[in-house]
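First, the structure itself, so that you have it in front of you.
The other protein chains are all here in position, but one chain of the complex has been omitted.
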Amino acid sequence: MTEHGYQVRTDLALEARERFAGTNTEVKGVILEKERDEARDITVTRVVIQNQAGAKAMQKPIGTYITLEAKNLQYADEDYHREAAVVLAKYIRELVPKKNRLSVLAVGLGNQEVTPDALGPLAVDHLCITRHLSEEQDDSSETVLVSSLVPGVMAKTGMETAEIVKGVVKETHPDVVIAIDSLAARSTRRLNTTIQITNTGIAPGSGVGNHRNCISEETLGIPVIAIGVPTVVEASAIVSDTMENLMDALEEVTELKSLRETLMQFQEQERQELIRELLEPDLGILYVTPKDVDETIRQLSITLSEGLNLAFAG
Amino acid sequence: MTEHGYQVRTDLALEARERFAGTNTEVKGVILEKERDEARDITVTRVVIQNQAGAKAMQKPIGTYITLEAKNLQYADEDYHREAAVVLAKYIRELVPKKNRLSVLAVGLGNQEVTPDALGPLAVDHLCITRHLSEEQDDSSETVLVSSLVPGVMAKTGMETAEIVKGVVKETHPDVVIAIDSLAARSTRRLNTTIQITNTGIAPGSGVGNHRNCISEETLGIPVIAIGVPTVVEASAIVSDTMENLMDALEEVTELKSLRETLMQFQEQERQELIRELLEPDLGILYVTPKDVDETIRQLSITLSEGLNLAFAG
Amino acid sequence: MTEHGYQVRTDLALEARERFAGTNTEVKGVILEKERDEARDITVTRVVIQNQAGAKAMQKPIGTYITLEAKNLQYADEDYHREAAVVLAKYIRELVPKKNRLSVLAVGLGNQEVTPDALGPLAVDHLCITRHLSEEQDDSSETVLVSSLVPGVMAKTGMETAEIVKGVVKETHPDVVIAIDSLAARSTRRLNTTIQITNTGIAPGSGVGNHRNCISEETLGIPVIAIGVPTVVEASAIVSDTMENLMDALEEVTELKSLRETLMQFQEQERQELIRELLEPDLGILYVTPKDVDETIRQLSITLSEGLNLAFAG
Partner (left out) sequence: MTEHGYQVRTDLALEARERFAGTNTEVKGVILEKERDEARDITVTRVVIQNQAGAKAMQKPIGTYITLEAKNLQYADEDYHREAAVVLAKYIRELVPKKNRLSVLAVGLGNQEVTPDALGPLAVDHLCITRHLSEEQDDSSETVLVSSLVPGVMAKTGMETAEIVKGVVKETHPDVVIAIDSLAARSTRRLNTTIQITNTGIAPGSGVGNHRNCISEETLGIPVIAIGVPTVVEASAIVSDTMENLMDALEEVTELKSLRETLMQFQEQERQELIRELLEPDLGILYVTPKDVDETIRQLSITLSEGLNLAFAG
């Protein structure tokens, strides 16, 4: 993750876009659309990065990023999760290729023994697997053939995750890979409340762990849909946020604009560097999670698999 | 945990004592001694709260608090953990009553399904249990009879943890209870690197979860030794620390003493209140953990049980 | 379990009663009634042991034993399990005392780390726990206050299970204990397809493990309802059954009555002794399970907890 320099990392295109919000200018090559599902209290944002200029500004690959924000996802309300799964299924179907007997390989990325990184393996565990049952059926059927893989992390396998997925794709010939992963967000508000669906695959250094090498159409030769939920926020991000809020609050009650101005002279990247230096250095990068992360991750994994099951249930 | 007001909570007497360090005055009714085991890189601090004045100042019950600080505990070095267990065993023996056929009930507090709170149940799981084997032996032997209990958390049992422990103590008549628990620290530097041993039992609101009601000599009628390791830090604590570091750093390069002075006018409690308001409010109290908390907790639980096994192995 | 001599052990009163079926005589002091729920394909048998004569003949304590036989329980059909839970709830309510604000302590017996013995702890894990929520409500309400305990096994705790339960009962004053346990059956046909509910508590040596000492009204001072499912069969039982079937089958095609007669001269107990000697002796008592026992136990534990949740939901 050091490849990101000292800028606080976010895997959400939505948050990358928000960096530009303050300046209020349009970002060239980036389209932003919002929809609101009032009944379900879900905001759907579509960020489309159209070209290299947009990709450079956003530091994300070209493609479509659909983000569902549903703050009730963090609670263990089964009815709500079921409705969220219906919405999720709709957007998955939108990004997945249309084809008879579509063959889908779902890949659960991450480390199943580290709770905030276990979302992918857990979600895959609840999928309805059908590829081995449907081999005899005739070719014209609308059935979707679902297979799944939990490749494990490099420290456990000795292999790049991308190597394993590539090998299995070449041998079993799916039409599309759906990669499910834990993400890192910039804002604690997004923790376990946001689902991002994108057709850009998984870029290097993404995910909570570091699943090296790309899992993308470029490397696999077939479309890769990535579905992710932010399960951690870097501790330095919340320090930074809080300090900005503090500066704003203090400005009102004191005449101390000069400190604010001093800090404003730093670029965001320099400020993050400063904050990281000021944070206790011994423990590596610290992550912030709610205490009931084990329960939350379990619930979210079921919602993701339900969404996929609905998307592919004939 | 709201019973603590807005002061950032610490379960470590050592950290409670450090609040007074800046003023450099002695705290009345509180004795502080430090030893250094250079070979093993372990600092042992003994805080003795002697009377009500000390208890009030420290916001901790009267008693002895021994803290082992060993920053290598956070790494999975088995040899080091084995040496730390030897040191731990020494201090446990110091606090435990001397008696032939001492009967010890080890209680693993916390929720085994929430990783940072699972330290107690996991530690108890590795203990050498001997009470049921030794019942026939003669009374003069030096054997220690070890039994263990994992009472679970109130949300799962519907009972106060203290009720369960009391009932079992009354029925099985141990001479001493050893309660093992996850703690909350003030500083990220102490995460998974510090072991506190105390003869004061477990006070209300302690632990990561909220194990209500005291488990102490007062309530159980027998001595209670509590052993704990900080496994979480409140997110607001690290924001606060970082901001103080920032103020110090900025002071050197700018003339902006006035902000610092403004902030210094707040009491620590008010400052914390401010920071909590500025933190994103939606997720309840956020906790900071290293990402590999699952592995770290497993390793620490083995070290605690090794320490206990050594302390009681004839 | 050696306390049973060489007779193959069964924890089911139904099977104890069937020993007398061949002779077709009534057993004195034992009442037997059968009902049939055709719609759900469930047979309900009620065995009432009325007095000491019946207890001696059956080698089971005086009391009522209700057995639900539902062979579809062994399959993972959620709808069927839900219906079985409804039937189960009805019979639990029949045996449980009638009282406003009934306080129930559910105890999950067995070893959660040994799959066929984990039924009790798993079932308790899914219960709706309400005792800690309802303490303030007024006394006339019909609410049932549910608490739960997983005492663990003696090898892990150093204490008799009965000691732990006694201590907690004395401290928290429930009106009734419901003890959930894995059982041993005589016939593989009953594996994971039969639920026994009894008001006699748990007798010594019952369960798959050996939960010593009684958990019964006599020892606890309050009624104890025991709910169990056979999850194992001793290997010697199926050898014995198969041999009897073989003798019957051979009789038809050969004139070899004399072997049959020879074997018939043995009492069942002697025959079992012989079979145990002929079985490989090195591994202790072997148990027979279906291979998917992990999944089956998980499913059954949910059905039991559903039954209890329904029985106590207002």
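Note that the chains take the letters A, B and C in the order they are written out, and that residue 1 is the start of every chain.
The rule we apply is simple: contacts are C-beta pairs under 8 Å (C-beta built on N, C-alpha and C of every residue); 3 or more make two chains touch, one makes a residue touch a chain.
None of these values were measured; they are calculated from a predicted model.
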item	value
Chains on display which the left-out chain touches in the complete complex	A, C
Among C:Leu191, C:Leu220 or C:Leu308, the residue in touch with the chain that has been omitted	C:Leu191
Hidden partner chain, touching residue among A:Arg101, A:Arg131 or A:Arg189	A:Arg131
Absent-chain interface as seen on chain A, which is shown	125, 129-133, 145-150, 152, 154-160, 163-164, 166-172
For chain C, the residues touching the chain missing from this view	71, 74, 113-117, 187-189, 191, 193, 208-209, 232, 235, 238-239, 241-243, 245-246, 249-250, 254, 256, 258-259, 262, 274-275, 278-280, 282-295
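Criterion: only the chains that are shown with their structure count from here on.
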item	value
Given chain A and chain B, the chains that contact each of them	none
Chain centre separation in whole Å, for chain B relative to chain A (CA means)	36
CA centroid of chain A to CA centroid of chain C, Å	48
Centroid spacing, where centroids are CA-atom means, of chain B and chain C in whole angstrom	42
Touching two or more other chains - residues of chain B	none
